[in-house]
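Here it is, the structure in full.
Of the protein chains in this complex, all but one are displayed in their positions.
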């Protein structure tokens, strides 16, 4: 009987056109293999008629390997026309972080990683500035300087892509990376690149959102964690939050207050992603928690 | 294929000692009867080794009645030593409201009922004051005046119990009812009586919590919705929330600010209860949503 | 020495180009007249070089009437080129409420008025539907039915204006009034008409904001209380707030969740307005609290 949060586990996520019998088929499959369900979450989208499901199953209760699970489950996947995926929770995700000069999200992510809260590998940090090299290297993480200029943009993103590939990474985090990625790069890794935008989208897209917010006189400012697509600031939203501002807060106070909400929202959104809780459908996400 | 939020549905809730096969058994049962699962929520308490589950099943997809469901499901319930319950969502819950002189929660509940947000019957309102008779009666709801004095306490609560029984009610809401119920009444309806306490429990139990909060200089004040047990303010907590206060807020400002959070917390807690989302285990609740 | 929150008071609010000596001139004036300052709030806008101030002064400590105060203060007002206003807190504001079919904000406002939390006169409620006549009249408040059709729009708003004038009102609240006021009416009462918009502006202006929010997949939904100007949903924002939504919330759930935040935001914004805490500068507000 599995007993702690450290239990090794497989995570099965799926979505399918909704119909009778999906849950029964999946849970019968798990029970037949004596799989112990640690966590199960469902969502039936009544408007879209689509069903979403996520299971965490204790691996030591299963007599089969991840490969074995995949082979046997494939039949059910086909029968119900599922998009499905099963991952081994003990295999750490490999996350490459991109950063520019603003370091608050970088500090926050490395602190969480150091504390064991983000159970990931960070094969490298990439930056268009040398500013944070020694801080990153203090943490024992390789640092790559890839300058980006209008002229060298294409090559620079080819270099980023090469480093990402070499790192065998599966997630790219733009931790206040102040450059717009090339469409080619965005298209290469759908659902893998996570950005933190410093406004409560869809308000204040584009540059200088805190100054836009100040000009409009809003009473709350926010941040949005979303997957990057070719349409700037238009990708599927993973997480959002806001913080109260006052009339005495100038644009630079909004910047300061906003940093806290950016860190929190990025950390939560990334965590959902890493735990395979985020299913993308069209331009929206279902976060199964 | 069921399609709207107005779909008639059965709600099945259960808890059981955790083991392999519970989900499979339940979902196989539902699938065999062609039951369409609208919503499913699970919780495995790893520390207590107990499993909790709630399903909403579209009734028009089922060839059996509520009684038929109960009869057939009983075998599974026994096999897994479940505490289980199935209810017909279309059968409105019958909620008796108790109120004293403070009316903000009464107004709030009646407004939600009037708007169709609380899909309940309110067979009557009971009060130890005549203050709100005509307001209640304007809504077409019978009003019973049951005065409570130190001498008549026992009889008064017998009368409350008689009215509750006559109303064939299943839920009693203490909407800032400023009397302590008798132990007899508390014991008669475990998991049926809901109170709103005007502090963030376990802080500030007992009388005048806003004055206690002011004296301690806290920066937030809260409210707690909980089931009533014989131990005052110690019952299982259903929902809580807080609101920020400032040093310029006097005790009567805390009372005013607190009203908003009391209304919100009571309405949310009651809603979870009415939707059969709240499972009690010992002195805690699991709210499956 | 004034001692309770019931103390009669004058409220002095002003704004002026910032310079040395404003606070000294005002506070010397108050002290010379032995005025007891109950509350004082300042704001210096460093970017706009404008100074804002609000004082509550206990009237029983002053040997002069409101008129006397005005006459004597006028010199200081001129000297510092102030926009200023002094009001007698004990003279209740007269608030006309406009409502359509959705009643949650109406219930909420009347509940707060009944509880003494909104210390106002409500000379009448105006509606383009008869739906809530008897509820309003139960509260002892006159109800006027003013239907609005595309053809009669101009006359209808003339009638609303006439009723507002007859009521000698100083504030108009659009409590989910589902009609766009005429430009003429908006222009007639700048800073007097308060609307509650059911989104976190500037997101989702215009119709059906909850459906827009659902379509975009946002993780929070909000409400905005603002002064009405001729530009729909573009007036100065008084107050805003948000509430978390989940992927399982359909548009009608957003509508339901949104009601709570609409009520709260409207009540707070209106309260700030009634207490003369809101100073408008351009398209923004300064809320002195």
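Which chain is which? They are A, B and C, in the order written, and residues in each are numbered from 1.
Rule of thumb we're sticking to: contacts are C-beta pairs under 8 Å (C-beta built on N, C-alpha and C of every residue); 3 or more make two chains touch, one makes a residue touch a chain.
Since the model is a prediction, treat every value here as computed from it, not as a measurement.
Touch, as defined at the top, links the missing chain to these shown chains in the whole complex: A, B, C. Touch with the chain omitted from the figure is made, among A:49, A:162 or A:256, by A:256.
Among B:51, B:143 or B:200, only B:200 touches the chain left out of the display. Interface note: of C:38, C:115, C:188 or C:257, the residue touching the hidden chain in the full complex is C:38.
Within the complete assembly, residues 5, 39, 103-104, 107-108, 110-111, 114-115, 117, 134-135, 138, 248, 250, 252, 256, 259-260, 264, 267 of subunit A touch the chain that is not shown. Although one chain is not drawn, its touching partners on subunit C can still be listed: residues 1-5, 18-21, 23-28, 30-32, 34-42, 44, 46, 49, 61. In the full complex, the hidden chain is touched by subunit B at residues 43, 45-47, 200-204, 216-220, 222, 236-237, 239-242, 247-248, 250, 283-287.
FYI, only the chains that are shown with their structure count from here on.
Where subunit A touches subunit C, the two copies mostly use the same residue numbers: shared numbers make up over half of all numbers in play.
Rounded to whole angstrom, the centroid-to-centroid distance between subunit A and subunit B, based on C-alpha atoms, equals 36 Å. Across the assembly, subunit A contributes 46 as residues in contact with two or more other chains.
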